[in-house]
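Right after this comes chain A.
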Amino acid sequence: MAKSALLKSSIAKKVAMALSGIFLMLFLAQHFFINMTSVFSADTFNSISHFMGNNPLVQYVIQPILILGVIFHFIMGIVLELKNRSARPISYAKNNGAANSSWSSRNMIITGAVIFAFLGVHFYDFWFPEMVYKYVDVNPLNEARYFHELVAKFESPVRTALYSVSFILLSLHLWHGFNSSMQSVGFNNKYSVALHKLGYVFAIVVPFGFIFIALFHHFNH
Partner candidate 1 sequence: MALDSKIPNGPIADKWTNYKDHINLVNPANKRNLDVIVVGTGLAGGSAAATLAELGYNVKAFCFQDSPRRAHSIAAQGGINAAKNYQGDGDSTFRLFYDTVKGGDYRAREANVHRLAEVSTNIIDQCVAQGVPLAREYGGLLDNRSFGGALVSRTFYARGQTGQQLLLGAYSAMNRQIGRGKIKMHNRHEMLDLVIVNGKARGIIARNLITGEIERHSAHAVVIASGGYGNVFFLSTNAMGSNATAAWKIHKKGAFFANPCYTQIHPTCIPVSGDHQSKLTLMSESLRNDGRIWVPAKLEDAQAIRDGKKKPTELTEEERDYYLERRYPAFGNLVPRDVASRAAKERCDAGYGVNKTGEAVYLDFAAAIQRYGKEQVLIRHLDANDKELIIKLGTEVVSNKYGNLFQMYYKIVDEDPYKTPMMIYPAVHYTMGGTWVDYNLQTTIPGCFSIGESNFSDHGANRLGASALMQGLADGYFVLPYTIGDYLSPDIKMGPISTDLPEFAEAEKNVKDQIDRFMNTNGTHSVDYFHRKLGKIMWDKVGMARNEQGLNEAISEISALREAFYKDVKIPGVANGFNQELEKATRVADFLELGELFAKDALHRNESCGGHFREEYQTPEGEAQRDDENFAYVAAWEYTGKPSDAILHKENLVFDNVKLVQRNYK
Partner candidate 2 sequence: MKLTLKIWRQKNAQDKGAMVDYQIDGIEPDMSFLEMLDVFNQDLMGKGGEPVAFDHDCREGICGMCSLYINGEAHGPDRGVTTCQLHMRMFKDGDTITIEPFRAAAFPVIKDLVVNRSAFDRIQHAGGFISVNTSGKTVDANAIPIKKEDADKAFDAASCIGCGACVATCKNSSAMLFVAAKVSQYALLPQGRLEATDRVLNMVAQMDAEGFGNCTNTGACEVECPKGISLENIARMNREYLSASLKG
């Protein structure tokens, strides 16, 4: 391990970026499925939310890991971006990046930063009130409140629009991020073509599904 300087090497950073990304995608997937239930059944949504909100494993183990994962992914992204910029001190007078790579792959730092900013808004909207509700005010358990809180938030057209735009950027981030993470962990073989397609499906279905949920509640309540 010493010889490899595992944690310092460029490849190790890349793998760390990928693994944290994969972890966040898994989180996103479960978040998506739970939210999707709100479209079909307020009760189902409430009961799953209640479970997630009060299960000690979720609350005290997974939640902190998730937050650290987000922060790690973000900081590592910044660190890599700075290092990569310093690798080309004089930039090209003319660069035709579109000729050889996708916009999303070249602008992960932009889509990532927007998503990070969005997470701030999202925490402000849901997470902080939830924390205050549970741990500061120590309100009694109320299994039925989650659906109403969700619907209430999407009454505002501004917030709904803000969420929708952020999800479009999330889609762009995932468009490159999903497949990039597979490549980074060394997965590139005969199954890759199929996996790539899955990646693109994921990058579209999940963010646009979130948009659908937001719009659904905005217009239906």
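Regarding selection, all candidates are chains of the complex that A comes from, given by their letters.
Remarks
Convention: a contact is a pair of C-beta atoms (placed from the backbone, for glycine too) under 8 Å apart; a residue touches a chain by one contact, two chains touch by 3 or more; residues count from 1.
If you're wondering where the values come from, they're calculated on a predicted model, not measured in any experiment.
Of the numbered chains 1 or 2, all belong to the complex, but just one touches chain A: 2. Contact residues of chain A toward candidate 2 in the complex are 1, 3-6, 8-15, 80, 83-84, 86-97, 99-102, 105-106, 108, 176, 179-180, 183-189.
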